[in-house]
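Of the protein chains in this complex, all but one are displayed in their positions.
Let's look at chain A:
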């Protein structure tokens, strides 16, 4: 596949494959929508009334979550992947490791994101 450009779907429109998570300090993360929907909070925000009427882009603002703990954001994204991978799976589910030093922050984020 040399010479082929790899393209990604955008964050816009009802069939968007990706969603943009915008944290409180302005940092943006683009995540596959299927994985982001692991979070009940994100799911609710994206399916709220007027979402598609008012905006074309699937963007979610988190005014309460800063990105100053990058490992936390990374862990969240990894968890979304883990959840999608192993939901309704008949294979053995491995333990998802959570480093103790970010456990409290992750606990609070998980509580907020309902996941």
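Operating definition for what follows: contacts are C-beta pairs under 8 Å (C-beta built on N, C-alpha and C of every residue); 3 or more make two chains touch, one makes a residue touch a chain; residues count from 1.
Just so it is clear, contacts and distances are computed from a predicted model.
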Complex member absent from the view - protein name from UniProt, among "PRAME family member 20", "Pyrroline-5-carboxylate reductase", "General transcription factor IIH subunit 3" or "Exosome complex component MTR3": "PRAME family member 20"
Chain A, residues in touch with the chain not shown (by the definition above): 40-41, 76, 79, 82-83, 86-90, 93, 95-100, 103-104, 106-111, 113-115
